[in-house]
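The complex appears here without one of its protein chains, the remainder shown in place.
Up next, chain A:
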């Protein structure tokens, strides 16, 4: 039985994986291209302002712009250190 399934197993269709991966990465890169270019500057200034008042790591501030239908959602996520 094991021999049979070895003989007749279908080869993995890697092209499907390639297509899915490409669709995701290209959609993301296109968004970055068409989106506003103030994000990096905003990110930098936010880090400066927040670190003036609290001690945060630059890596703990995440900022992203997502599209939901007609809305653009600016998502700023700050992880404050334990007091």
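The criterion applied here is as follows: a contact is a pair of C-beta atoms (placed from the backbone, for glycine too) under 8 Å apart; a residue touches a chain by one contact, two chains touch by 3 or more; residues count from 1.
Just so it is clear, contacts and distances are computed from a predicted model.
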Ask   = The complex lacks one chain in this depiction; which UniProt name from "Septum site-determining protein MinD", "MoxR-like ATPase", "Phosphate transport system permease protein PstA" or "DNA-directed DNA polymerase" does that chain carry?
value = "Septum site-determining protein MinD"
Key: Of A:29, A:59 or A:82, the one touching the omitted chain in the full complex   = A:29
Message = Contact with the hidden chain only, please: which chain A residues?
response = 11-16, 18-19, 21-23, 25-26, 29-30, 33
